[in-house]
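Excluded from the complex is one protein chain; the other protein chains are retained at their positions.
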Amino acid sequence: MKAFFSSPRTYPQIDRMWRQIVFAAAFSVLALLTLMILVLLFGALSFLRHHGVISTLLGREWDPGRGQLQIGLFVVESAVVAGLAMLVAVPFGLGVAIFGTQVAVGFERHGLRWTLTIASAVPSVAYGWWGLAVVVPGLRGLGGGSGYSLLAAGLVLALMILPTFSVLAMEALSQVPEDWHQASLALGANDDQNLVRLVLPASLPGLRLAFLTALARAVGETMAVQMVIGGTAARFHGLFGPGATLTTQILTDMAILPNGSSDHGVLDLMAMVLFVGVTAMTGWVGYGQGRAEK
Amino acid sequence: MSRGRTLHQIAAVATLVAVAALCWVLIALARDGLEHWHWWLLWRYPREIQAGGGVGPEIVNTMTMVSLAEGFSLPLGWCAAVWLSEYVRPSPTVRWLERLFIGLQSIPAIVVGLVAFQVLIGALHWPLSVGTGTVALAILNLPQVVVFSRQAMAGVPQSLREGSLALGATPFQTVWTMVLPASLASLVDQMGLSWARLAGEAALLIFTAGLNVGPHWGWFQPGETLAVHLWSVRTEGLMPDRASLAAETGILLIAMTALAIVAAKLLSNRITRRQRGPGRGRGGDRE
Partner (left out) sequence: MSTTTKLRLEGVSVWYGAQMALRDISLQVPQGVVLALIGPSGCGKSTLLRVVNRLVERSPGAKVQGRVWLDNEDILRRDMDVAQLRRRVGMIFQRPTPFPFSIFDNVAYGPRLHGVKDPVGLRRVVEDSLKQAALWDEVRGKLRRPASGLSGGQQQRLALARALAVDPEVILLDEPTSALDPGAAARIEELVVKLKGRYTVVIVTHNLQQAARVSDLTGFIQAGALIELGETSLIFTAPRDQRTEAYLTGQLE
């Protein structure tokens, strides 16, 4: 066996085998993912053929019992919850990134980065647990109502995506070369000016990546949201009221609309909307943004 | 010297708040979880209605399913990344493919779960089981593996590859004797994060691996993991000690994921240090 691999005479054979293997790997990965998309597409399209496209996508009547299946409400609530999360997470995340790259040095910076990395790997169900333990009761006290709400979901999500955003933002800010800092300071910039006029504009591509990645994660999150959002699908109940997002609705309805049932395709449709949205957001930014190329 | 540092000071405050909030999550979990901690939690079976259940099977499921899923998806994804990295010339198509993979790595787990549910359980009639869940996890992991492998390999300077090829090495040899070792540290590091991510998955597994555990471990037995258990206990649990059970599951899960990340990081650093060689002198010339 070893002789096979180390003998020069078999090099061309090995090389050919290897070439075929890697191509097969790439092909099968792509095929698998394409298959996945096709399954969803098929389900979604066949559903749309039976129910109108516009009314399904934009309508907000959801009553499976009466055959009303319009996902507009969920699209809106997904956007609201994700938007809330970003509204809270981005300013704090930027603050963390600024502190971590412009103020903290050596040990502090390292420790911060470690804390954030571990925090970003904390499972979403744990954040959901915390939401149930802290946020929901808190909101109940504040606004009346059960506390299970879009707002609760937004806050829980905010905390969940904060580490992700912060780490990527830190990477973006730290890519600014020391040379530029020195040149800017040498011209008489104070620290805040340097930050606002040089560091932030120069890191925009990386910051954009951080933003979109965090947003994608927020939109795609199921568990943490599901645990605190209340799950009433009928109407929009406002920020302090319960609701459902595309993700939580898919989760809930996988049981109600089992495989083969005529309305199951709506789940594919919801999944498709999520998929297209998320892929468009992250794929847009492209490769190499803010990634170190040695 | 605080002139012109207002923004920085605000940033410092924001950091304090953010870190405090994150610690709050961990501390709350730890406090509730350790309050009624019993070591038999680690091996006892869960109980539906009575108190005193443990998470032994869930621990086993988490470790086996996640590790196996990594074991399946890693080689496949890495080879695919090798193809992208070493065997194709940069072209608009290739760039588009890379962008596609980057987009795909954020695919919501529930979406993959839905497809797995429809195909594996619906069409192929696989049971709600460990096996189904593992396959679903592997599929979820693929795009990320491709992307981080690709990045790890992109970090290897082109000059190294050219040097190898110039010496007469075949692409196969170049990959295995040069590119892989050079990217190994980064790969190992990412593997830890990937493992942690999979271990925290719940949405995907509810409808592929189920909410129960079988009487003994088996490929076709239902396979609830720690993450799923945490969710089901906390939201639908009937047992009287469900509050503490949920918290205990939580800290166990976090402990495992943290361990995985740290272990991977340490190993990765060790690889880097061994490759760089000993004795880097400190301080060079300073003008």
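Side notes on the structure shown:
Should a chain be cited, it is by its letter among A and B, assigned in written order, with residues numbered from 1 in that chain.
As a convention for this text, a residue touches a chain if its C-beta (ideal position, glycine included) is under 8 Å from a C-beta of that chain, and two chains touch if they have at least 3 such contacts.
Note that the structure is a prediction, hence the values are computed from the model and not measured.
Within the full complex, the residue among A:189, A:239 or A:281 touching the omitted chain is A:189. From the options A:136, A:198 or A:228, the residue with contact to the unseen chain in the full assembly is A:198. Although one chain is not shown, part of subunit A still touches it, namely residues 105-106, 177, 179-190, 193, 197-198, 201-202.
Not every partner is drawn; the one left out touches subunit B at residues 1, 3-4, 283, 285-287.
Everything below uses one rule, namely that only the chains that are shown with their structure count from here on.
Within the complex formed with subunit A, the subunit B residues making contact are 3-8, 10-15, 17-19, 21-22, 24-26, 28-29, 32, 75-80, 82-84, 86-87, 95, 97-100, 102-115, 117-119, 121-123, 139, 142-143, 146, 151, 154-157, 170-173, 175, 193, 196-197, 199-203, 206-207, 227, 230-231, 234-235, 246-247, 250, 253-254, 257-258, 261. Note for the complex: subunit A touches subunit B at residues 11-12, 14-15, 18-19, 21-26, 28-30, 32-33, 36, 39-40, 43, 91-96, 98-100, 102-103, 112, 115, 117-119, 121-130, 132-134, 159, 162-163, 166, 190-193, 195-196, 213, 216-217, 219-223, 226-227, 247, 250-251, 254-255, 259-260, 264, 267-268, 271, 274-275, 278-287, 291-294.
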